[in-house]
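With one protein chain held back, the other chains of the complex are shown just where they sit.
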Amino acid sequence: MFAYLVRRIAYGFVTVLGVLMLLFVLFFAIADPDDIARKAVGERASAEVYEQWKKNHGYDKPLIVNTDHGAAEFARYTDTLFFDHYRRMLTFDFGRSDADDSPIAGRILAGAVPSLSLTVPLFVIGLGVGVFFALLVAFFRDTYVDRSVLVLCMLAMSIASLIYIIGGQYLIGMLLRWFPISGFDPDPTVAYRFLALPVLIGVVSGFGADVRLYRTVFLEETNRDYVRTARAKGCGDIRVMTAHVLRNALIPILTNVVLAIPFLFTGALLLESFFGIPGLGSLTVEAIHGNDFSTLRTMVYIGALLFILGQILTDVSYTLADPRVRLR
Amino acid sequence: MSKPLLEMQNVSVTFPSGAGRVAVVDEISFSLDEGEVLALVGESGCGKTMAALALMRLIPKPGRAEKTSRITFDGKDVMAASVDDMRALRGYDLSMIFQDPMTCLNPVVRVGDQVVEAIRLHESVSYGAARKRTIELFERVGIPDAEQRFSTYPHLLSGGLKQRVMISMAVATKPRLLIADEPTTALDVTVQAQILELLRELQRDLGTTILLITHDFAVVNELADRVAVMYAGKMVEKGTRYELLKMPRHPYTEGLLGAIPHAAQRGHELNEIEGVVPPPALWPAGCRFTNRCPKAFEPCEGTLPPRIETSGTGVAWCHALAKASGR
Amino acid sequence: NNPYPNEGGETRVFYSSFAEAPRTLDPAVAYTTSAHVITANVFDTLLEYHYLKRPYELIPALAENVPEPREMADGRVSLLFRLRDGVSFQRDRAFELNGEGIDTRIVTAQDFAFQIARLADPAVNSPVFENFASITGLRAFRTLLSERRSGDTDFAALRADQQYMALGGVPGVLVNGDNELEIILDQPNPQILYWFAMPFTTPVPWEAVAYYDGNEGRDRFADHPVGTGPYALTVYDKQFRFVLERNALWYGAQSEHRDAPGAAFPALSDISDEDIASGRIEPAYAGRALPFLERIEFRRERESIPRFNKLLQGYYDDGGVIKESFDAVVENDDLSPEMAELGMRLDKVVEPGVYYIGFNMDDDVVGRAAGDRSRKLRQAMSLVVDVGQYLEIFLNGRGVPAHSPLPPGLFGYDPDYRNPYRSVDVDRARSLLAEAGYPGGIDLETNAPLKLTFDTGDTSAQGRLRYQFFVSAWRTLGIDVEIAATNYNKFQEKVRSGAYQIFFWGWIADYPDPENFLFLLESASARSATEGPNTANFMDARYDELFAAMENRANDTRRIEIIRELTGILETERPWIELFHPEAYTLRHSWLLNAKPMGLSYPVFKYRDIDPDLRAERRLAWNKPLMWPLYAFILFIVAATLPAIRTLYRERT
Amino acid sequence: MNKHDTLLLRTEGLSTWFPIRRGLLRKTVGHVRAADGVNIKIRRGETLALVGESGCGKTTVGKTILRLVEATSGRAFYDDVDLMALEPGAFHDYRRRLQIIMQDPASSLDPRMTVRDSIGEGLRAFGMVSDDEDLTRQVAELMQLVSLDSDTMHRYPHEFSGGQRQRICIARALAPEPELIVCDEAVSALDVSIQAQILNLLERLQAERNLTYLFITHDLGVVRYFADRVAVMYLGRIVEDGPAERIFSEPRHPYTRALLASAPSIDPEHRGVEPAALGDVPSPARPPSGCHYHPRCPVRLGRCDRDVPPEVNFADGMSRCFLSEEQES
Partner (left out) sequence: MPWISNIAVLVLVALGFLGWRTIRRNRLWSEALRALWRRRRISLVIIAVYVVIALLDSIAWVGGTVSGDVSDAVAAFKPRSIIDRIIAPEAFKELSYSAPFAEAGFYDDAPLNHPGAHVLGTDILGQDVLYRALKGVRVALLIGGLTSLIVIPIALAFGVAAGYFGGRIDDVVFFVMSTLASVPSLLLLIALIMVLGIGTVQVCVALGVTGWVGFCRLSRGETLKLREADYVQAARALGVSHAGIILRHILPNLAHLIVITFALQFTGLVLAETILSYLGIGLDGSWGQMIDQARDELSRDPIVWWNLAAASCALFTLVLCVNLCADAMRDILDPRTRREEQ
């Protein structure tokens, strides 16, 4: 188990290196640092400012080979954007935003809490609702409940999330006035008011896909032989569903769920921007609008890191949920 | 003897198919006395498991037992029992060992707990007590290191051990009727012998009634008192073990026994039954064995074969026999 | 549904919103409206605009007087500011650089000089350097600074203020003791006084610049303004909210300055009847000491719909009328009855700005190289753009069609002037086009259709529609204009390399003088030559000559004549198709008092006030949640599950 | 029995070990010795039954000979050519002569290929057909050979019953006209009545074409009926081999004895098999030391758990047991 974990993490690390390579190609080779600098300091800035800016943001070195150093010198390869990029990303030194010079790490830390306070409830409630409905549907399979929920899921899946948000805000925020239309408060005793609506909308828009997936999983499990064994033992429906089916269905659900964890951090782009939640999703949207490459780069990197971590977690949680999987 | 413990009368199980419902078990009847071992034999797909599931009221969803079926267990009408009554019955008076021990145990629950669950569903005993009983049971069915095995997971057990766990789960509440659905099919011969021995012992010690389902006449020979042979959802012959194995009357039973290779036949062609069992929807209308029967003649095709008493204890359903016996 | 659950509505807090955080709050750099909302309240300036008087009038603020330009012997001009005594900076830990436990400091003339020097500092990268370039020696100071920095590492390591000191400061900025600041200009520049009413020349403590360097967890100065103004920025969370809180050390709060023009509400005599009649200004406030609001809360609201909806619910105190809900709010150019019922007020003000379509005059097809041919093409294209329709469609008529770059309310604006090329005349356009050699859009020389490109850095769906509007107008002439929407970077790149033909741009004035518009077309500010704001690269000798004559002239009739002549050149040359002068509609609640819109300058919160009780009452009344749909929904769910439960029940027995 | 005089296949110490990888670098920490020094001999035209319990490595031996899994060590001489040493290209020729019928007829047919294509695959691969029509003709012949209706050749496997599918597999194996067919539990998945059909078919084909079978099974009844010689396998090792009659009448290895004793009979006169072996089959990944069978062996000796018993050759076969050693001497 331990060895497995170490190996898994080592591989994760290699993947991180790969992701960094990808980012390098994207943000340094394809997007020209000179362009970014020009854009940031403005047209009329003096060469001095321009160079200073590039220096501050770490864009001032040659891409891969630094010819300032002699052919033999090690620095020829270390004093470059490529090396710097790796060094800084791996040490979590994200530098400053291209758009407004603020330190990215700080903004990400600041954005994490609001993002989490939106996505964690969204995730938990979404999971709960999804599993509950899926159980219900699996229980009532081949009845009108099953069919109507299935149709509902299909419909729900086919609607763009933008429409959910606009519609939900208008209906619940404006017409029914149950919750504030948008806003946020870091104080948890009141934050729930702000989060209720986005969470509700998020749950509804994710509902379709989730329920359908879980339903398939549950139906698959209810057809297994061990369920029959449990019934033959004299288990009631509810016990069969909860004590036997649910525990087995947990495994495929886990994959789905644990992989969603990075999105908890990177936030929900649309929800955050529409509901004025100052989270990481909002930060990303802003980076896109502001052509803030360094922030976007960092967000992609963090997203990938968390994703890799999530995958490792999935594998580990497999062992916890499923004794058959032995990690070696 | 007074009343039989179990009586199945005209039990039919149907599944929906393209055109209406197809009976995969068609009006079969048999009964079981207390302490007796009845073997239900037949080739794959002939409806043995479904018949047993009908008794447990566990037929999988689109299928159902038809209203005409009458099942009486210990004087109770099983078909009319409420869900709760049924639940109380299942696993307590009626238990079942399923065909494939590999998939019938819940893979994520420790095997001991699965047995404990079976006990605690029916008896209000503490977990500790149930656990103790489970370990005793494990020892009883010959699971070595019972204490340790209690908390392993099914995938860590070999087939034979899994089957033993299944058996201990089934007999945990000392059921009056044990249905053993192909209890040894998935096992190696040496282990099969051990399991057969175990079942024999249990039956002897606890006086359990056993409905043994198998397609292996050798297993029948080892365990059964009486035998019922099914073909394509229909009962074709019933009789005592000796009768049936020694002098089968129905052409199908004859064919089956003849098809089993053994030393004696070496060098000779095996006595094969022509053709294959058709899928349920294509079962012939009259005698279902018609199209494969070497003795088939014209009434076989259209009319249901009559019931012929072949001896005091044996019956068969066959036109040819009827003709031979002059009816 | 109250978005401010922790606060009752009863405090004097003003609630507003922001869409995007400003990039910088450094007063030397901040040049956007979104930044000025903060900087104008955090930083005091030497001069201010009178809150109520129109046309705009300068009043002294940190200066005790509005200086009279004094011509010096050598032809240079001197401006002498006498500074108010005992003005101190807001409390800030930056001042600890001066010693333990000190958190404020008296403002001296040196702080002003420091800031003016910063404007010249290339490292600060101030966008308005050129506007102050008439100060004697400012340009030389800039060059010197940059030379010394690159040449002398010891010098470069010094603090900015020490560097300026070492160079002896800007020669044209003279500090006479603590309380006198003299600015020497190379030539007369009457407009420069307006620049002293902007935060660019606010006093800036060197401590703040030195301390807030962004290192070791300290903010950057751009995010941490330290000023003397009536409010101090106490919360600055760019993602979420800003809070301005009353600055107890503001000079207006000190007894000796209580009557200063910038420290008290204007006298009754200065309040126009119209302002009173429209309910904009509460006469009872006349002469009262400023400010009134305790706190100003800005919440982030990226999307306009939620912002507007919250305004309607009473959770923002004022807000622009978004286009999207215009019809709900405005009817027949006035407040709709529904809104009036809510007690809302609508303020309209034409902003001193202009939106235009520009042609790149360096271009071979539309520019000067093609001579008369391109002139006729530009004229023809100008003749088919129906700006009235544009305003109607995209801005709900919120704008005044432009005939020249000059917006209404400015000196030299002639309300009767009608640009002959700015009213739609398709026939004339057709014939002009034919004269230009492109009859029906076909280039006679090549016999191929004329193809032009409309370059933009706006890729949004909304933006695209706007461009589409013009394109279809030109299409009626048969001219094929393609929209080249790239991201902003690429667009900038195109502008830099001159690879653009037609663009859409706007200009909002820095100060109310025609010069501030007409300079957009002088050769000296041509983009291709000097990287200036003349993106059309319009270069016309006669224009330049006239412009030079007009630029620094006092507002007399000759100036009007020159302006006429200048606009006359533009009229025929058509480097621009002037579109419109934007008009801002502001919607505000009845409890918001004294909010007179200032088209030019920046919201000055010190004059505004709130009636918190009224607000609390209204909010409560407007936000009763509607619960019956919830009950209906629950009922529906129950009804829908009933049959399922019945089936279940049946199955069990 | 002079039809069995030429040796067709002889393996020498054929071993197939599947690595068990563990740890940080997926280092191989051990092996599943699925086949461990297997020596078998098959004469032309003979049926050698390889019997043993599930998981003991029977399939592995079969596949190794066909090089569907690569052998770890050992040699397999086919007509005195070492198959294991051949280059893949050179082995291609031998593929034609060696065929396999897989354990499970359902999964060994490509569900998306018509029966015609499945059967014809080998013909195509070995260049034994000239054109499409030729293929159809040959496939039809093959199908008739295994008593299948050749009109059904354009159907897909799922449209056939288990017995028919097994026939298709047989036809496919017959197509390249092989000399040796490995029948991996060719009848185990079938019902008795079908099993009889298939066994009869195999018997007939052997007679007609002088085929040689390596017949892998665990069903002793079938072996007794069908095989000429028997090799008994236990956890990767052959523990006994010899002529079928001798094995059944006079088993030498205790495991063989247990196997025979455990097989229930259908003779109603004889009832009550006694379990002759103790406990369960151990895992081949962690086989017991010494003689693999010792923990279950009722007659084990003191050294059985330490030393690996040698192959003791008799005139009529071999046994791997210390007791046999004594017997011999």
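Should a chain be cited, it is by its letter among A, B, C and D, assigned in written order, with residues numbered from 1 in that chain.
Everything that follows uses one rule, which is that contacts are C-beta pairs under 8 Å (C-beta built on N, C-alpha and C of every residue); 3 or more make two chains touch, one makes a residue touch a chain.
Please read these numbers as outputs of a predicted model, since none were measured by experiment.
Here the chain not displayed is in touch, across the complete complex, with A, C, D. When you scan A:162, A:175, A:238 or A:320 for touch with the missing chain, the hit is A:162.
Residue in contact with the omitted chain (choice from B:207, B:279 or B:294): B:279. Here one chain is not drawn; of C:152, C:180, C:392 or C:613, the residue touching it is C:392.
Summary of contacts with the chain left out: across C:4, C:155, C:417 or C:469, the touching residue is C:469.
Hidden from this view is one chain, which touches subunit C at 303-305, 308-309, 322-328, 389, 392-394, 440-442, 448-449, 459-462, 464-465, 468-469, 472, 475-476, 478-480, 485-487, 490.
Those residues of subunit D that touch the chain absent from the view are 63, 66, 68, 92, 95-96, 98-100, 102-104, 107-114, 117-118, 121-122, 124-126, 154, 156, 158-159, 169, 172, 175-176.
Think of the hidden chain as still there; on subunit A it touches residues 14-16, 18-19, 21-23, 26-27, 30-31, 154-155, 157-163, 166, 170, 262-263, 266, 269-270, 284-285, 288-289, 291, 293, 296-297, 299-300, 303-304, 307-308, 311.
We adopt the following convention: only the chains that are shown with their structure count from here on.
Counting C-beta pairs in contact across A-B and across A-C gives the higher total for A-C.
Subunit A and subunit B have CA centres that are 53 Å apart. Rounded to whole angstrom, the centroid-to-centroid distance between subunit A and subunit C, based on C-alpha atoms, equals 37 Å. For subunit D in complex with subunit B, the residues that touch the partner chain are 53-54, 161-164, 191-197, 199-200, 203, 218, 220-222, 224-226, 248, 258-259, 261-268, 270-277, 279-281, 283, 296. Taken together, the subunit A residues at the contact with subunit B in this complex read 141-142, 223-226, 228-236, 243-244, 247-248, 250-251, 321-324. Contact residues on subunit A toward subunit C in their complex (touch as defined above): 35-36, 38-39, 41-46, 48-49, 52, 96, 99-103, 107, 110-111, 114, 140, 143-145, 148, 166, 169-170, 173-185, 187, 190, 193-194, 273-276, 278-279, 282-283, 285-286, 289-291.
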